Structures are given as C-alpha cells and as structure tokens.
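Removed: one protein chain of the complex. Kept in place: all other protein chains.
Going by the order they are written in, the chains are A, B and C; count residues from 1 in each one.
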Amino acid sequence: MTAARLSPVEVANRVARDIPDGSYVNLGIGLPTLVGDVVSAEKEIVFHSENGILGMGPAPAPGLEDPELINAGKQPVTLVPGGAFFHHTDSFTIMRGGHIDVTVLGAFQVSEDGDLANWATDDARMPPAVGGAMDLAVGAKRVLVLMTHTTVDGRPKILRRCTYPLTAARVVHRVYTDLAVLDVGPSGLVVRDVVAGLPRAELQRLTGAPLTFADDVATLSPAGP
Amino acid sequence: MTAARLSPVEVANRVARDIPDGSYVNLGIGLPTLVGDVVSAEKEIVFHSENGILGMGPAPAPGLEDPELINAGKQPVTLVPGGAFFHHTDSFTIMRGGHIDVTVLGAFQVSEDGDLANWATDDARMPPAVGGAMDLAVGAKRVLVLMTHTTVDGRPKILRRCTYPLTAARVVHRVYTDLAVLDVGPSGLVVRDVVAGLPRAELQRLTGAPLTFADDVATLSPAGP
Amino acid sequence: MIDKRVASTAAAVAGLADGSTVLVGGFGAAGVPVELVHAVLEQGARDLTIVTNNAGSGEGDVAALIRERRVRKIICSYPRSAGSVWFEQFWAAGEIELELVPQGTLSERMRAAGAGLGGFFTPTGADSLLAGDKEVRVIGGRRHVFEQPLPGDVALVKAFRADRWGNLVYRAAARNFGPTMATAAALTVVQVREFVELGALDPECVVTPGVFVDRVVEVGV
Partner (left out) sequence: MIDKRVASTAAAVAGLADGSTVLVGGFGAAGVPVELVHAVLEQGARDLTIVTNNAGSGEGDVAALIRERRVRKIICSYPRSAGSVWFEQFWAAGEIELELVPQGTLSERMRAAGAGLGGFFTPTGADSLLAGDKEVRVIGGRRHVFEQPLPGDVALVKAFRADRWGNLVYRAAARNFGPTMATAAALTVVQVREFVELGALDPECVVTPGVFVDRVVEVGV
C-alpha cells in the first residue's frame, strides 16, 4: 500500500487546525490530549477539565507538580492567567449545558449517523467505567472524534451501526482518523480529507459504512494539506 | 375583656426564646424581622437572607448603608464576621434543601393541619406575588408562624381549613399570636401558652378550629412566663 | 485572542431582536443592570418577555420598558414592590401578561436551562394554585411539581469586576440572580464597575467563569 497512515500527532495537528481562535475546548483523555500540545500558539484557546478547571495550561516543569492541580487523566497540569476553579456540579453545567465549543474524544466506534461508542466494549471481564464521556458527548456544541480508522486487527471502527454500547446517539460532527477526515452529514458520511496515496475504493473498503466524497477532497499528509 | 393582647415585640420575644443557640434562621419580611432585634445576644444565631446572605447583621448606622447589602425586604443590613455571600440558586438550595433550622413567617391563615396561607388573599385587584415564601415553607426544618390571632375585624385566622390560597400544606409547626402559642399536633392544635387573663373558652371562640390544651399551659405576659 | 469587552452599552445590547426573552438580574435595586436596560430602551426591541425577580420600580430600569410598551410578558416572583406602578397599571388593564413563579423555582428553572437539564420536580408550590395544570408526582411521600427549564435569548447581568475573558466577580447581595442567568442565555451581556487585567482575579474566587459571558461593558457603577 502506497499510503502512509498519519501518526497520532499528525492527526492531532489536523484536528488543531479546525479549532477556531477563542474556543472553549475539552479534550478527552488519551490521544485527544495531543491536540493541546500542537494547537497554534497564535490562537487563544481555553481548555476545560471536567474536574473543575477552565484555563488549564501545559504540564508543569519537573518538580513543580501540584497534586491538587491535575487534569481529567489525573496528570499534573498548570493554570494560565485568566483561569478559574469551580466545583464538579458547575463543571458539568459547563459540559452538559452547551457551553463547550469543541470537544475532542477518542472512540471505539462511530456510526454513520454520528452515534458514538467510547465507554464500553463487549469485554465483560472488566468492570464498566464511564466518567464524563456521556456528559461531554451530549453537551458540547461540536463533538470531534480522533481515533485510528481501523482496529489493531484491521476491522473498521466506522460503521453503519455501532456494535459496542452507545455513549450517545447522533452526536458526532466530524471524525479524524489516520486515514481520513469525515463529516457526519444528514445523509451519511462525507469524506473531506484523505491521506496521500490512498485510493478512494481502499478507504471505502476500510470503512463499515458507505462514503460519499466532497467535491473538494483535500489530501492529508504529515505536513498537512 | 381583661386580657391584654401582646404587642408585636412581645410576641417576637416569645418566638426568640424558642430559637436554640447555634441555629440557622430565616425571618420572613414584615413582623418576623422583629425576632432578629430581640434574640438574646448570648445566643449565636446565623441569619439567612434569601437574596444570598448567611450571617446577616443588623441595620448599619445611618450614612453607612450599602445599596448592595440589603435583606429580603430590601432594607440595608450588615454582614457579621463569618458571614458569606452566594448566588440565588445556592441560596434556595439552602432554603428548599432543609438546611435552615428555623423560619419565622407571617401568615394570613393557618389551618389545624399546619397548612399555611401567606402569599395571596381573595383580593383579585392586586397582581399576585409570591417571592420566596413557598420555598421557605416547604424547606425549613421548623416553620414558625408569627401573626395576630384574629383579623383587624376580629375574625379567626386559625381555621379548620384555610380559605385563602395555600402557600404549602402541612408545614407549620408552631403558631405565635398576640393571644397564644399553639402547636400543630398530629390530632390538631394544642395550646402551649395563653395570654394572661384570657379564659380558655374565649380563646376557643377567637379560633376557627378546635383546641386542646397542654397539661402545662403557660401564661403569656409582656414579661414572658 | 479572546476579548469580550465592548466600548458602550449600545454595543453591548446590539442585535437584540423583537420578541426576545431577556433575563434581567437584580433583587430589589441590588444587582439590577440599569445601564444595560436603558440601552435596550434606546435600542428599540419590543414584544419582549422579561424574566426578573421584581417588576421594576419608579420610572427607571424594567419599569421604563413596561411604560414604553416594550414588554409583552413578565416572568417573576414578586411584581408587587413599592414603586411597581407601571406594571400594576398595565396588569390591571390586561395589557401585560404575568407568569408568577416562586423565587427558588425561578432561579432553578434558569439553572436547569444553563445546565442542559430537561426539567425537575420540586416540592415548592406543589400544593398551591401555582402548580396549575403542571404534572404533579408524589416523591418520597411528598407532592412535587414538574418545572421546565427557562432559557433566555439574552441575559443582562450586573457584576463588579471583569477581565477580557469575561471572568466575573460580584459584590455582596448584588450577586443574586446574575451567576445563574449568565449560564442560561444564548447571549450573556454584563455590565461591570471596572475592568481588570487578565490574571488579576483570584482563580479561587471567580464566581462566573468567562465561558458563560459574551460581552462585557464597563459602566463605572
């Protein structure tokens, strides 16, 4: 195959380009946190953390960690000037109440209708855990998913219908993978970007739902289109 | 009639005696505010005001009024050390959530079951107005009513059933009037105190619901029993 | 770059559409965004629904909007204050609609809107005429009434200080409905006594984080 999949940082770069200056943004734990590392310094983005922070800054210098200043992934962070602390109920007012402009979430599966499955698999050996995923999914104005296009064994994660338990129905606006950028449109998935060198038929083969292609499909490359 | 009705301040004195040290108290507007003026300085009582104050103190000295530090009756007040400000939604969390130990309310009518009517009469010429009366009535741990025993034209305000629109049903614990102190018991009204010189039959005549008398009825007098 | 500061009260209320629902802060005279309300008077929007605790007083603030026949309906808890003469006159003439809501329910309904909730059951008013034909349910042995979220198109709020991100602190009992209304409107407009530098507000003491605020204007009072 001539197409090289994007690295996680490259996908994060692509997501970061779509976040407007001045946005209030919540990044899910895991891969989405990369977006915070690569967003342009020319934009003023206010990062929200579910555990009661607006204006979350990067990790502190070693030795300066504050165990009471952590993010949703329980990693030490900092607060930027203009930041504020509040309690959990107020924090979820922000999330559920439609005050977050953009959230970037990881996912196990996304359906062609924008259904999101990112909290549970069909593995019953582990106790279920949900955290704030459902609140973010129903509450953010724009839900972006950042994930690999296929599972580690090559099966599609973008499907007609999710097979894993849903986080929320019809909430995802756009999906960013290591192969493509896809919008969830009123009549299904619309491809906006495809990684350089990947034939459309091959992208369709790796996707479990029918694709249409935008008139102006852009080419995704590590340097960006 | 040989019995002298108590003055409003004398009734307020009687109410104040029943408020335990350390209580969180909300006083309704009008006559109930007198209770704050007469409560013993030996007790530490924290006064709540629905507009976002705990630790409300007395009126400021003339010239020191702060137009942004007012009570529920829109009169200037002060804040005592240990006081705090909060917003309306939090203030009503305190009121409705059962965190106020005692509220003292005025009333048009009280029923033998403890129904309270204190927000509307049957006069349809004035627009209705309710404020925080219903929240206090349903939320406080103990609801005390301070009112005259009868209307200005001598009709009973304590009734089998209220004829005015209800504020809340079965909420009043004790009624303090210028003639008596009455508990709302499981089988009706029980007289605890009667004003000096008032025959029991006369108290019953001025009351629109059957009374029983406690074994140890006390005598209410201006100096207190 | 985030800068929510605007130069005038006229700019702060620009675009207010006829028929809007406007949440107006204040309890008594404390926390009433008088300068913003007067800017609405100048701006001209009409057929407004005003959500506020009282129904205005004298000739200023919401009373002036009522007098100028700009208010179709008022949703409040206590429209009968001293000085609510314009409201009383229009109400008696049947020229203004009133939805009376218990004060805690008023605040809680706006909170529900701001918090993305679909409504709640409260015991407040469940035994009263104000329950009207609302759904009543016995929960824990007690009657509760179902209350719906109350969102605004615009909120007009008075705070004490703001930075350019719109973080707010308030003063004393002028805080009242402001923090809740700020969460509940599509467009939240705030007047403050003074602007401060970003970072000047203690992050532990910010009452309304800027995420809830769209425009801030300095009015000096």
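In this section, contacts are C-beta pairs under 8 Å (C-beta built on N, C-alpha and C of every residue); 3 or more make two chains touch, one makes a residue touch a chain.
The structure displayed is predicted, hence computed values, not measured ones.
Engineer: If you put the missing chain back into the full complex, which of the shown chains would it touch?
Structural biologist: A, B, C
Engineer: Hey, which of A:41, A:126 or A:201 is the one touching the hidden chain?
Structural biologist: A:126
Engineer: From the list A:46, A:144, A:168 or A:206, pick the residue that touches the absent chain.
Structural biologist: A:168
Engineer: Going by the contact rule already stated, which one of C:94, C:140 or C:220 would touch the omitted chain in the full complex?
Structural biologist: C:140
Engineer: Which is it among A:51, A:109, A:150 or A:207 that touches the chain not included here?
Structural biologist: Touches the omitted chain: A:51.
Engineer: Considering the whole complex, not just the chains shown, which residues of chain C touch the missing one?
Structural biologist: Its contact residues with the unshown chain are 108, 112, 115-123, 137, 139-140, 142, 144, 169-172, 202, 204-205, 207.
Engineer: Even though one chain is hidden, which residues of chain B still touch it in the full complex?
Structural biologist: Touching the chain left out of view, chain B contributes residues 21-22, 24, 44, 46, 48, 54-55, 79, 81-86, 92-94, 96-100, 138-139.
Engineer: Going by the touch rule given at the top, which residues of chain A touch the chain that is not shown?
Structural biologist: Listed in rising order, the touching residues are 49-53, 66-70, 74, 79, 85-89, 92, 95-96, 115, 119-120, 125-135, 138-139, 165-169.
Please note the rule applied: only the chains that are shown with their structure count from here on.
Engineer: Point out which chain occupies the most central position, where each centre is the mean of Cα atoms.
Structural biologist: Located nearest the centre of all protein C-alpha atoms is chain C.
Engineer: Looking at C-alpha means, what's the farthest chain from chain C?
Structural biologist: Looking at centroid distances, A is the chain farthest away.
Engineer: Which whole number of Å gives the spacing of the CA centres of chain B and chain C?
Structural biologist: Result: the chain centres lie 30 Å from each other.
Engineer: Nearest whole angstrom, what separates the Cα centre of chain A from the Cα centre of chain B?
Structural biologist: That gives a centre separation of 56 Å.
Engineer: Quick one: report the Å distance separating chain A from chain C, using the average Cα coordinate of each chain.
Structural biologist: That gives a centre separation of 35 Å.
Engineer: At which residue positions does chain A touch at least two other chains?
Structural biologist: none
Engineer: Quick one: which residues in chain C touch 2 or more of the other chains?
Structural biologist: Where chain C meets two or more other chains at a single residue, that happens at 111.
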